[in-house]
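The other protein chains are all here in position, but one chain of the complex has been omitted.
Presenting chain A:
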Amino acid sequence: MKKQLVVIGNGMVGHHFAEQWMASEMAADYELHVFAEENQRAYDRVHLSEYFEQQSSAHLQLGDDGFYALPGIHLHLNEAVITLDREAKSVTTAQGQYSYDTLVFATGSYPFVPPIDGRELDHCCVYRTLQDLDVIRASAQGATRGVVVGGGLLGLEAANALRMLGLEAHVVEFAPRLMPVQLDSDAGSLLRTKIEDLGVKVHTEKTTRKIIPGDEQRLRMCFADETYLETDLIVFSAGIRPQDQLAREAGLRLGERGGIAVDQHCRTSDPSIYAIGECAVWNNQQYGLVAPGYTMARVAAAHMIGNVGTTFTGADMSTKLKLLGVDVGSIGDAHGATPGALNYRYSNEIEGVYRRLVVSADGSKLLGAILVGDNSYYDTLLQYALNGIELPEYPESLILPESSGTGAPSLGASALPYEATLCSCHNVTKGDICEAMNDGAVSLSDIKSMTKAATGCGGCAAMVKTVFESELEARGVQVDKSICEHFSHTRQELFHLVKVEGIQTFDELIERHGQGGGCEICKPAVASILASVWNEHVHETKHLPLQDTNDTFMANMQKNGTYSVVPRIPGGEITPKMLIKIGEVGEKYNLYTKITGGQRIDLFGATLDELPLIWEELIAAGFETGHAYGKSLRTVKSCIGDTWCRYGVQDSMTMAIRLENRYKGMRSPHKVKMAVSGCTRECAEAQSKDIGVIATENGWNLYVCGNGGMKPRHADLFATDLDDETLIRYIDRVLMFYVYTADRLQRTSVWLENLQGGLKYLKEVVIEDSLGLAEELETRMQHIVDTYQCEWKTAINDSEKRKRFRSYVNASEPRKARIQLIEERGQLIPARMITEEEVA
């Protein structure tokens, strides 16, 4: 007869164990019996609350339908184990008696209900199983208010569930703050404010003495401070306790505070009995998360088949979740309990974010962290903490907002060590992902099915994707870069299709090559491609709905809904008369006026109605649009060069103006900046521009793909001592090749870094014409130069186009009357804070 392996409990961990076991070579020698107290097979308890949203539990089921039908496995649903006889090595259920050779406890936890008088009344519920949720749903019928006892992680989740059932939700917490285990008091009170803003009432430092029938509502909770709260239903979520009763009765050794004590192989005090998941305690510690439970399942299975090298020695309890839509994260030693630990804190009450770093005494390692309001910082911080990665010189940079507002800094995937654990639910390291790729995984779903990464709590999904893609790239594989759900093409492919098939409109393109109605990603990308290829006015009716407001109204929208006006000032050269004109216009329309970082002048605060009036005056004075809004040429910065400067060796001003006028009409994947310096002293900072030109005794040196913005990049020297005409030819080719092949919103710096073959390849294409494309690239650029029009000039001369610039199509009330401005240093700026009433 085959040996008998019995598992008590078919929860998340019991199921994971069964899967591990069935995949092992010993499975064939055993009969596996799994006993489940619940009446359905294992389901995803982590996402239990989705049962309320989806009205069904089918999607929560774990494992394939066929799994428990495999030969050698027997699932006993609705059959709880009642007694364990260790002498006889058998368990009994209501249905019968079963003997075992090896036994595994996976009985999980039960919700702790504090011993309060009245807790057994109707409408007092708990939150653990699908059945519990059915009870709560039934109780919510005809109810108006629900109270959750316990302001921890699960309690807040339960409060959200009550809210979704249409109840007024209250949370009653015994401690002075919410989530006392994971958060400090600043974080707890911020979370409280956010949750109260969502309409959940929070009562802290309240101890419930008894529950009695209510007057107005079904129940009345009487608190120790003599106050009371009436409610129609109560959900207890005051913690969990390991389900250890059977083990206790059978005389197995327990932990100090309960739970079945196990060693590093997850073995109990009886060598033929193991315990895994929430019913087990290692080192007196219970692990109330699924990831450590899964690790225990793997360790126990490994030990049974004779692998003693895999051990369980504690687990990371970091958590990241969205509670009632509020991001909360807690990593490692969040409270700074380690001796000597030091803290960094960032708190922004206006935006409602709080971040705390706990670092080692010498400031070199991250011990823990707390996040409220923005979890984009979580993945990177977790990697620092888990892998003991050396912190940067200024650790606070990891939690300070980036001034550019691009969110959390990320730790490059390539910087992670191979041992770095990415997915703690399934214990998948970066090395495992690489191995799966060696074994043929070519998509994210391959990775998921081969390694199981990102299939547990899902918290690691973004990180796994980044690592997978960076590995693919490292192997020279093209990563799926579909621009959005409407087109499964890259920008380059779309560009090619538009050009080759002569496609003129978005509708035509989406009909032939896409699906659905488009979005804010594909519409502007296609508009930019159409403009690069056909160079039609952005205001043609067919292109209008594709543009973001900046392109539609040919001005950049500012934070208060007004727009900015930036006339072109090629090379920064301007006559005093023109300067005065700008001054006059600024004064007349009361615009805030500033010299920009790009050698020109920006006028801020114009309303839609004012834009055409302002431009009318500027154009009459000889100005043109500066394209500060488009993905197009911004400025060609210049120094004064040999015109005035004693060191200048070429006429940098004339060259800069020539370049600016040549490329000003171009639409490109991202904006393009250029500069021309009159000598090697480089006063125009040409080496930080997309196209940089520096004068030499013999001509010009051309630099390409520099950047000064978010991630500065020094431009590469591309060619030396060029004459004027060759310089222009090369720039034409480089730019058009960029327009042909870059991704959307990819600056030339990033484009070059991602271009296979890099600078050498670019030189081959542009200088040696290795693709035979040079002539086409030049012709296309010439077409753009020849069809240039000042978009503002076209717009103000067309009454139909001007109609678009009405702030309200049916009101004569000027928009400006509704905008709050205050004076600062003699000019008007947006009122700094808009209060609730003003917004409403």
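One rule holds for everything that comes next: contacts are C-beta pairs under 8 Å (C-beta built on N, C-alpha and C of every residue); 3 or more make two chains touch, one makes a residue touch a chain; residues count from 1.
Keep in mind that, in the parts below, contacts and distances are computed from a predicted model.
Asker: So one subunit is absent here. Using its UniProt record, which name fits best from "Nitrite reductase (NAD(P)H) small subunit", "3-isopropylmalate dehydratase large subunit", "NADH-quinone oxidoreductase subunit M" or "Aldehyde dehydrogenase (NAD+)"?
Answerer: Checked against "Nitrite reductase (NAD(P)H) small subunit", "3-isopropylmalate dehydratase large subunit", "NADH-quinone oxidoreductase subunit M" or "Aldehyde dehydrogenase (NAD+)": the hidden chain maps to "Nitrite reductase (NAD(P)H) small subunit".
Asker: If I consider the whole complex, including the chain that's not displayed, which of A:T552, A:Q599, A:S638 or A:N701 touches that chain?
Answerer: Checking the options A:T552, A:Q599, A:S638 or A:N701, the one contacting the hidden chain is A:T552.
Asker: Quick one: say which of A:D29, A:D64, A:E520 or A:E540 touches the chain that got left out.
Answerer: Residue touching the chain left out of view: A:E520.
Asker: Which residues does chain A use to touch the chain missing from this display?
Answerer: 198, 325, 485-486, 516-520, 523-524, 541, 544-550, 552-553, 557, 559-561, 803-804, 806-811, 813, 815, 818, 834, 838-839
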